[in-house]
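Note that one protein chain of the assembly has been removed; the remaining protein chains are unaltered in position.
Each chain gets a letter, A and B, in the order it is written, and its residues are counted from 1.
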Amino acid sequence: MHLMQSKNRAAILGYGAYVPYYRLPTTEIARVWKGGGSGPNIEKAVAGVDEDTVTMAIEAARQAVKMSGVESLGAVFVGTESKPYAVKPTSTIVAQALGQHHTLAADLEFACKAGTEAMQVITGLVGSGMIEAGLAIGMDTAQGRPGDDLEYTAASGGAAYVLGKMGKKAVAMIDCSTSFVSDTGDFWRRAHQRYPRHLSRFTGEPAYFYHIENSVNTLFKETGHKPSDFRYAVFHQPNPRFPVEVATRLGFTMEQIKTGLLNPLIGNTYAGSSPIGLAAVLDEAKPGDKILLASFGSGAGSDAFCIEVLDGITRTKGTNTTVRSMMERSTKIDYSTYSKFRDKLGK
Amino acid sequence: MPRSKVYVKSVGMTTVADHWNDSILDLAVEASRGALKGHSKKPDQIIVGNMFSAVGARQEHLGALVATALGLAGIPAFKVEAACSSGGSAFNVGFNLVKWGAIDSALVVGVEKMRDLEPEEVSQALAMAESAEYTQFVGATFAALNGLLARYYMEQLGVTRDELSAIPVIDHANAVAAPHAQFRKAITPEVVSRSSMIADPLRLFDCAPVGDGAAAVLLVNDSAASGTKRKMAEVLGGKISTNDFSIYEREDMLDFKATRLAFKGALQEAGVAPGKLSTLEVHDAFSVVGALSLEAMGYSKRGQGAKDAKAGRYSRGSDLPINTFGGLKARGHPVGATGVYQIAEAYLQLTDQAGKNQVEGAKYAATQNIGGVDTTSAVHVFGRAA
Partner (left out) sequence: MSIQYWRIRDRYYRLIGSRCAECGAEFFPPLYRCRKCGSESIKDKEMPRTGKIMTYTHLHEPLPGFEAQAPLYLAVVKLDNGAKVLTQIVDSPDEAVKTGARVRATIRRALVDGDSGQIVYGFKFVVVN
């Protein structure tokens, strides 16, 4: 058995997403670099000049903690590949802002799947009884080299989850998960380098598809679940095409994935990508709904989760700031403003 | 209790300008020599008014530095700092020391070297008069704080753009014939309202300029005055007051409490009724500050300061002409020196040495020198020496 399941299940007690205010239409990137057209997605979310993974993680975490009603967090984990400091934890700043000090704090890095592995680790800590509740965040201000294909999609945003013991307030249960990894160099960033590099078509079949298909099929095989058991499915979304393709291969329909498919309007938020898709799903899910969540991180690996929505979801309706409302509160910027915000001039 | 009469015996000033060739010490020495000219006795003490020599000239310890340069090493000397009211505050120390008999004479010299800094460095140096942790921290310059205040003043009390422009217009008109002024050119309200935006709604011509300068006055008591007092002005009263530190910490942002209290106290000590002043130097670092100061001193009702200025109530020829040498806007505002310039100008009026700017028969004059946004206010009242 490869299934990861805590004896005592952990539950999502609160969640919060963060999408920055600025949108760069991909036609702008195409205008500057390719002389026309657009990228695979329509727009991408861009962090403001004074935002970074720390500020966005705190914003999302504040919402999640508020919804959870939890006063003491035993762990604060931030999954990101865009730490403001190469050495100095992001998680301690987040913990301080939340007034949490007696807490296990750590930053996790695994390209785009650091957010979901933070959820798995917290699930284990809660399930074992080591902590009452913990915070898992997937957040990034992803950067693509100017003119690189990645620039169309590399975006900013993510989500935070307070996981704790099951109870009346539980929004959803983390039933079980799987992980599948291999040494695959599809995308990387060497130390001291400002932008990542990637191998174009190699990022598809041997990387994204191979790992997600393995994690999800393992989950299916060992739980006996099948695609039709799930009301929703959320896949890592590096572009609008991959998640649709992998969903189809695994037997899911558009209907199941459309709610969590945000890439066309916000781009790829890396470690925030599948967590924010899950948040968008929870915004409209009802008790009893099952959700399949599958992340992908280059390098490479995939975590697949089976999540079941509980009665506690009803208390969140109308009180939390939804992912859609954050996506709507936005303003378009041009490429020069984007360059100024993300400090791309001369870099 | 010993209490001497105190006189401004003589004054010295540099022009307010870009003094590329002069150091902070050169400026202080030039003004000091002007004030000491014809005075054979050494002053008993030197008090230097200065705000940011550490930043502007990498120089502290100005008291001993100036004393040495003047050949006066041996006497007590130190610097007084109270942001833009450093000059007025230094003067207040000298006034009190002489008044209470501690010393017979004092040389008060205000000096600021601003032009060695780039404009953004000047902004940073000036902002140090505001909270590092809650004002500088948000990027706010002095202009920003005054912009916040100006909008509040205009919106809450129905003051218009043209009314706000009236005080800069008065200043520039008065500076035309002022030999030491930085900008000796008259302007129209349109020049103000069309100048570039600095901190909306404040524009460039709402704001005092950056310049270098030094002004010095020699304070004496009766025994040091020796001889005729025809060319002296008597210091009749002086008071420094403070307001809650930053505008956002105040119950009423439009109440210039420091100026209100200092003005009341200084006039009380002087025994001069407000209506008796012949001329008044107002610390109009920003147009809105001039207007709110006139309201705090009681010359204009709440919300009427700028309106009254536009109606001509503070222009030359009126009952209370203000800033007869151009005020901060046109004479210039070398911050730590400004308070001493104001006093030197009051002296010129009361000794009939104001030339074309003379207020005929000027009997009493007052100076109001602010540090911060009315955070500190130093007011002094002067009369003709008997």
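Heads up, the rule we're going with is that contacts are C-beta pairs under 8 Å (C-beta built on N, C-alpha and C of every residue); 3 or more make two chains touch, one makes a residue touch a chain.
Because the structure is a prediction, the values reported are computed rather than measured.
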Quiz item: Which residue from B:S23, B:Q59, B:N96 or B:S123 sits in contact with the chain not drawn here?
Solution: B:S123
Quiz item: Any idea which of A:I58, A:M119, A:V309 or A:V323 touches the chain not displayed?
Solution: A:I58
Quiz item: Which residue, B:S23, B:Q59, B:N96 or B:Q136, contacts the hidden chain when the whole complex is considered?
Solution: B:Q136
Quiz item: Of the listed residues B:V210, B:M253, B:A309 or B:V381, which contacts the missing chain in the full complex?
Solution: B:M253
Exercise. Since one chain isn't shown, list which residues of chain B touch it in the complete complex.
Key: 119-121, 123-124, 127, 131-141, 143-144, 147-152, 155, 196-202, 244, 246-249, 251, 253
Quiz prompt | In chain A, positions touching the absent partner | solution = 20-21, 48-52, 54-55, 58-59, 84-85, 93, 96-97, 99, 329, 331, 340, 343
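We take it that only the chains that are shown with their structure count from here on.
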Quiz item: So how far apart, in whole Å, are chain A and chain B when each is placed at the average of its C-alpha atoms?
Solution: 60
